[in-house]
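A single protein chain has been omitted; all remaining protein chains appear in their positions.
After this line comes chain A, so read on.
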């Protein structure tokens, strides 16, 4: 199950993600991403605070977001990243690719 809501801020759109990013939910999520309107210099924020589960399909979704943003001259930030997802992102090296703001607990742990 995945529930995504989009809101606009002065920096750009924010996608609040609730539920699972997996093999079953990612195709719909990709459609949401590809339907976004982004302008150069904007920041696309994926708020993962409500993310329960993320497998490699989820990683692919983040990369799609990156491509969508790059095409529009925008950047992607992952915020509220849960500790488990942050660990996976670090293993695959994507902590070097995305602007990542971990969830507060993870931030405190890694500080």
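Brief remarks on what is shown
One rule holds for everything that comes next: contacts are C-beta pairs under 8 Å (C-beta built on N, C-alpha and C of every residue); 3 or more make two chains touch, one makes a residue touch a chain; residues count from 1.
Definition applied: contacts and distances are computed from a predicted model.
From the set "histidine kinase", "Acyl-CoA dehydrogenase family protein", "ABC transporter ATP-binding protein" or "SpoIIE family protein phosphatase", the protein name that UniProt assigns to the chain left out of the figure is "SpoIIE family protein phosphatase". Only one residue in the set A:1, A:28 or A:92 touches the chain that does not appear here, and it is A:92. Across the interface with the omitted chain, chain A contributes residues 23, 55-57, 59-60, 63-64, 66-67, 70-71, 84, 91-94, 96-97.
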